[in-house]
Every structure is written in structure tokens, then in C-alpha cells.
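With one protein chain withheld, the remaining protein chains of the complex are depicted in position.
On to chain A.
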Amino acid sequence: MNGWKENWRQARVEVLQSDYLPGWYATRGRRRLLAAAAAFGVSLFWVDAAVAWISGPGDGPVLVNIVLLTISLIVYLPAVSLLNIATRGVVELSERDLDERQIGERLRATALTHRIMTGVLIVLLVVVLAVGIPQKREFFVPGGAFVLLVIALFMTHFVMPLIVSGWRLPDPPPDDDA
């Protein structure tokens, strides 16, 4: 008898092997558009954190935060779902559900993501130091902005391999010709 974990795994494999809305990711240009949309969705988390930081402590522009997060999720969720199907779960599935080509592609995407994330962390460090050093002991990051920054960093780290993989993906061969 299969446990719920096994059932969940099989369900994910089946969904990610399906051809749901193939027109959205049929060409490299469309897949790159989806990758750009996912990146845009994540970038709004950073904008949201920046707005919270600039507005300082207190309630801040709550409406702006809500609008930004809503737009972000509206763009992010469909783009990420379609990218997962387009890449056939290369990033999402466990290794035992992938073949050697897919595992190789995942390793390349992960390696490239590591370099990109190193760049993101360096930029973040430079920004924090550039803002903090002139203010010396007066410097602080508002609690709300700090939380949003951590969420933005987490989301970027979480979705970047999928964006990279979707961006790099070559056009798949025609489904069958036998």
C-alpha cells in the first residue's frame, strides 16, 4: 500500500509530465518570457522591501505593500507553474524521478544559480554598507522591512534555479515520429 508521500510524489510526476497549456511554453521565446515574468514577480518582493525600508518604522504604506504583493503573486504563481511543466520538473522533482540528462541540467542550473545568488548577496551587502556606514550607530533597518527583505531573499533563492532552467531550456524534439 502506497503511503501519502508516495502518492503525492506520483501525482507531482504525472502533473509535471502533462502537456497542460503547451502553447505557453512551446518556443524558447515564450519560455524566456515566462522566466522573465517569474523574475519580475520576485523583483516586486524586493521593491516591496525597499518601500518598507524607505517609509521607515510604523505602519508604513500598507496599501502599497498589499498591492505589490498581490501583483507579484498574480504574475509569479502562473509563471512558475508553467515553467515547472515546461522543464518537466527538472528542478522540482526528486533525483530518482529524473534521468541522467535531466540531473545534469539541474546541476548546471544550480551551479549558475549559485553564481547569480552570490552576486545578489554582494549587491545586498554593498547596499546595506553604503546606507549604514554614513549613519554609523544611528543605522537600523525597520523590522517590517527586514522581514520583507528576508522573504525577498528566500523567494529569489527558491525560484532562481527554475528561472535559470527555463531560460536555458532548448526547444524539445517533436513528441513522436514513429
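Methods note: a contact is a pair of C-beta atoms (placed from the backbone, for glycine too) under 8 Å apart; a residue touches a chain by one contact, two chains touch by 3 or more; residues count from 1.
Going forward, contacts and distances are computed from a predicted model.
Visitor: Could you check which of "Nitrogenase iron-molybdenum cofactor biosynthesis protein NifN", "Helix-turn-helix transcriptional regulator", "NADH-quinone oxidoreductase subunit A" or "Nickel import ABC transporter, ATP-binding protein NikD" matches the UniProt name for the chain that's left out?
Guide: The UniProt record for the chain left out of view names it "Helix-turn-helix transcriptional regulator".
Visitor: Of A:3, A:23, A:134 or A:174, which sits in contact with the chain we cannot see?
Guide: Considering the complete complex, A:174 is the one touching the chain left out.
Visitor: Consider the whole complex, including the chain that is not shown, and state which of A:14, A:99 or A:138 touches that chain.
Guide: The single option touching the absent chain is A:99.
Visitor: Need a quick check: the contact residues on chain A for the chain that isn't drawn.
Guide: Against the missing chain, chain A presents residues 88, 98-102, 170, 172-178.
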